[in-house]
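Just one protein chain is left out here, and the rest sit where they should.
All chains are identified by letter, namely A, B and C, in their written order; residue positions are counted from 1 within each chain.
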Amino acid sequence: MISPLSIIFWLLMMLMAPVLPGVINKTKAFFAGRQGPPVFQLYYDISKLLRKTSVYSETSTVVTRLAPLAILFSTLAAALLVPIAFRSAGLSFAGDIILLAYLLGIGRFFMVLAALDRGSAFEGMGAAREVLYSALAEPALFCGLLVLINETSQISLSGIYEKLTTEFWLENPATLLLIATSWMIILLVENARIPIDDPNTHLELTMIHEVMILDYSSKDLALIEFASAVKLAVFSSLLVGLVFSCQGMSVLVQLAVFVAGMLLVSIIIGAIESSIARMKLLHIPKFIVGSGALAIIALILKLSGN
Amino acid sequence: MTTAYALIIMPVITGIISLFISSERARRNLLVIVAFAHLFISIRLCSGSAGELNGVWLGLDQLGRMFLMITSLLFAGSAIYSTVYLDKHPHFNGPAIAGLRMPANSNAIFAACMQFFLAAMTLSILSMHFGLQWIGIEATTLASTPLIYYHRNKRSLEAAWKYMILCSVGIALALMGVFFLAMTTSSHVQQFTPAGLVLFAGYLKIEWLKVAFIFFLVGYGTKMGLAPMHNWLPDAHSESPSPVSAVLSGALLNCAFLGILRIYKVCAAVPEAASFASEMLIIFGLMSLAVSGIFILRQPDYKRMLAYSSVEHMGILALGVGLGGSAIAAAMLHAIGHSLAKASLFLLSGNILAVYASKKVEDIKGLLKTMPITGALWLTGFLAITGTPPFTTFNSEFAILRVAVQSRSWTVAVLYLLFLLLVFVGMLTSFMHMSLGKEGEKEVDGSAGESIWQVFTPAVFLCVALLLGVYLPDFIRDTINGAAFLLGGKAL
Amino acid sequence: MNSIAALLAITCLFLLGSSRLLVSIRMVAFQGVLLGIMPLLAAGSHHLGMGAFALCLTNIGLKSILLPWLLRTALFTSGTRREIEPFIGFGASIMSGVVLLAISGYIVKRLETTAQLSSSITLIAGFFMVFTGLFLLITRRKALTQTLGFLVLENGVFTTGLSLGSEFSVYVELGILLDVFVGIFLMGIMLFHIDKEFDHLDVDRFNELSDLTIDVSETEEVSE
Partner (left out) sequence: MQQYLIAIALITVGGILAPVIRKHRDVSNIVGAGSAIIGALLALLPVLKVLFSGADFPVLLLSLPLGEASLKLDAVSAFFALPVLVLLPVTALFSGAVSRQEKYGADGYWFFFNTLGAAMLLLLIAANGVVFLVAWEIMSVAAFFLITHRDEIATARSAGWKFLIASHIGTAALMLLFALLAASSGSLEFSQFAVAHFTTGMGSLAFFLALFGFGVKVGLLPLHVWMPDSYTYADAPVSALLSGAMSKMGFYGLLRVLMLLPAPAASWGWVLVIGGLLTGIFAMITALAQSDLKKVISYSSMENAGIILMAIGCSALAMSWKQPLIAGIAMVGALLHVLNHSVCKGLLFLGSGAVSWGLGTRKLELMGGLAKKMPFTAVCFAIASAAISGLPPFNNFVSEFIIFIAGLQTATIEDPAALLLAAIVLAGLALIGGLAVATFARTFGLVFLGASRHDKKQEINEITPLVRAPFIILMLLVGVLTVASPWLLKPIHAVALLIMKDHAGISATASPVEFLQQPIIMVVQFSLALLVLVIAGWQIRQRFFSEGDRSDRMTWDCGYAEPDARIQYTSSSFSQTIVDLFSAIIRPYKHGEKVSGLFPQHASFRTDAPDSFLRYLFIPLFGLVDRGLRPFRALQHGRLHLYICYVAITLLVLLIWKVVVL
């Protein structure tokens, strides 16, 4: 059932995932006219963190210790469900997208619990925002998915991506654009990027993701950082699979297109982060709901097209 | 036939005797003995072992059989209770009033009038002749007025006066109805009884029959407590001693209803008049339900609340008979269920009154804690009176609803449910306030209302109401169905 | 027969117009006499039995002697004012009486088409008396006048019965009479009690028992 090739691809993507934040940072540096940290900076960070010892708050319980692993493993598991390089995913079955979303949900659940575990003044705040925004983002994700299901009559992720043809997108460019935009926004939301969140600041009251991991150090922090990178890779690969379609080409071409696509997504994120400022917190829900609205417009377009 | 006469005359005689007995104990015992003798004879009469009763004046059809049993049973229960009640309310043995006024001992009057009352009710049930029935019903008013005035205070006097005047006026109108009914017969009818008139159904003059029915309905309806003629009812029921309230509500109202049913039976035999009579009954039934709903909600006086609940149930009875078909049988069943539950509640209210000396709902808190048995029975009675399964009232209320829906009377069905709901909300609020919660600040000695004879009758009645809800013995079913057939209805 | 009916109607108008309680009581007593005689006339000579005479005597005895005496006693012992205090003035009462008479006439005219009546004027009188009785009950203030009103109402019902020619057995008639008598008697007794308890006979002030006082305080449904 599980093809070796997809497992290899999965391993590859996991290994390459920390590159993506590096690319983003490089892009931002480019726009800012700076040199910027190296593309592989996250690898250095992780290896450095892994060598340190942890410090825990005295209020913390087992949840704090369990959470990083749960977050990482659930993210890795989610990645196993995503089609990589236009091939069938490691695991594929009817409704796997649901499991994917809920695996990410487990990670979020633990992240939030861990944030509440320390009894901090700030972490709870991040947790509150995190749960709200992701609760709003998930429906938007599924709305976009509906169009794809309706087009392909498939309900597994791999099945959908296999059936998505270039012709369809050529006939319905508007639909593609809408869904891609919608999913791009979801990507930004889920991965705590600007304009939702600012991954570079640590002490502002306006943060979401970073504030929740304030108390983590060393190995735990390394795991979480890695998990974040993988999460970004998962969403990026969803987006790449949506936009590009290389069915029936050779493995190498597919791989090349996929890697290029992933890098492109990172560059786009970098470009976005360089060009707009972080949004006011009050506007974020509207922004997310707006992304859902885009998907719904795509749905309506699809329907009227029939 | 002699048994029937005995049934009526015996209480009269013993009533007169008890006026002259000086021993309090003997008087009370006599009352109980008479009540049970009456019950015994009634059972014999109803089971048919005393021979069929089918005379010009007195007769016992299935309708009468049912109402006689209810009345006798209720009276026996109340008689047991009243012996204790008279003990618990010594302060009501007011000062002697000389001269033309009532005799010195109010308890003697009480015992005597109770027995006269029983005789009058029996007469009104057994009499087949319309005129005789009128006499019986008027006699019930007369016999019960002193009972209402038992407590000898302003409020009870006011209640008794209102009862007397309003019911007398109503019944005088019913007498007009009797005369008009006599007019409907062109040729000389052999017997001026329902059966006798039904024989000549084809010759009856419909116009006059309708006029007669209106007079009967308004006249006996006043006595029965149908809105908007019910105004005496809450006053009289709330001011009279509890055993009297129980009999008034559980038995007397039925007797008045029987008066209407007798002419309804005649109407039922004439198609045009039948639909007219049914319509009238439905309208008055719904009006009564509405009125009771309005007044039960936020009713501050629990005995008045029970009284309004009687108005409600009389409305249900009228509605059931008006709807016809198997709803008539259901109404008969409902009469049984209502009598048992209502009598129990009134008797229990006597227990509460004996302890708290207040009829205000707000004064009474935590009955379950101060008076555990009474409190539990009080809540059980609430369930029974609001038609909660498995009490028998649920079966009858549902059967009536079923007929309403079956005959596509949507408005009736919906209004019926709505008013029942209103009553339920009102009663629930009061009953909860009284039964649940902490005890009030006032120290009360609950044991004063908990002696065995004070809870015996309610407990038995409520058990019977419960049992009848799950199992209806054949003799009761036959009686109910027989009564329904008499009125042109169908079996349950 | 018709003349007695007319007399009855006139007594009613008198009752409506009279301001003195004693006069009213006498009027009612007079009505009782008239009513006693009436069945004798109505039955005609062919079946005048002992029963009818007995009935006539009882009627007169009860309604024109015993009950008025009882009411008078009540009036004197109570020591209340002898005037009737109506809600509607005497003049207006008489006018209403005329209207009621007209209504009775109209109803009887309607009914006549459906049945042969032995005497329509008696029926009119009967209806009029019923209406008058109700009118008195509704508009007069005192308990005593209410009793009188009830008596007039009863008399009206009787007259109606007579005019419709409905004949019951003597026992029934006697029973009805007995009921009425005991009823009035009880009312009389209660008049004494009312006088004793309240120091007045004003029924309009009889309104302790009502549901006007249902309080509007907050109940549990609002409490949170």
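Of note:
The criterion applied here is as follows: contacts are C-beta pairs under 8 Å (C-beta built on N, C-alpha and C of every residue); 3 or more make two chains touch, one makes a residue touch a chain.
This one's a predicted model, so the numbers in the text were calculated from it and none came from an experiment.
Of the chains displayed, those contacted by the omitted chain across the entire assembly are A, B, C.
Within the set A:L12, A:V63, A:I268 or A:I297, the residue that contacts the chain not displayed is A:V63. Note that of A:L49, A:A127, A:L188 or A:I269, the residue touching the chain absent from this view is A:A127. Where chain B meets the omitted chain, the residues involved are 161-162, 165-166, 169-170, 173, 207, 210-211, 214-215, 217-218, 222, 228-229, 231-232, 234-235, 276, 280, 291, 293-295, 297-298, 333, 366, 368, 383, 388-390, 392, 394-395, 398-399, 401-402, 404-406, 408, 413-414, 417, 420-422, 424-425, 428-429, 432, 436-438, 468-472, 477, 492.
Taking the whole complex into account, chain C touches the unshown chain at residues 87, 107, 110, 134, 137-139, 146, 203-204, 206-212, 214, 216, 220-224. Residues of chain A in contact with the chain left out of this view: 53-63, 65-66, 69-70, 73-74, 77, 91, 93-99, 101-103, 105-106, 108-109, 112-113, 115-125, 127-129, 131-132, 134-143, 145-146, 149-150, 153-155, 203, 214-215, 219, 281, 285, 292, 296, 299, 302-303, 306.
Following the convention adopted for this analysis, only the chains that are shown with their structure count from here on.
Taken as a contact graph, the chains fit none of the simple arrangements: neither line, ring, star nor complete graph. Located most centrally within the structure is B, per distance between chain CA means and the overall CA mean. Ranked by distance of CA centroids from chain C, the top chain is A. Computed centre separation for the pair chain A/chain C is 97 angstrom, with centres defined by C-alpha atoms. Here the CA centre of chain A is 78 Å from the CA centre of chain B.
Centre to centre, using the average C-alpha position, chain B and chain C are separated by 28 Å. Looking at chain B, no residue sits in touch with two or more other chains. Those residues of chain C lying in contact with chain B across their complex are 73, 111, 114-115, 130, 133-134, 137, 143, 146, 150, 153-154, 157, 160-161, 164, 166-169, 172, 175-176, 178-180, 182-183, 186-190, 192-194, 196-198, 203, 206, 208-209, 211, 213-216, 219-221. By the touch criterion stated above, chain B contacts chain C in their complex at residues 97, 100-102, 129, 131-132, 134-135, 138-139, 141-142, 145-146, 149, 153-155, 157-162, 164-165, 168-169, 172-173, 175-176, 178-180, 182-183, 192, 205, 207-208, 211, 234-235, 238-239, 295, 298-300, 304, 429, 432-433.
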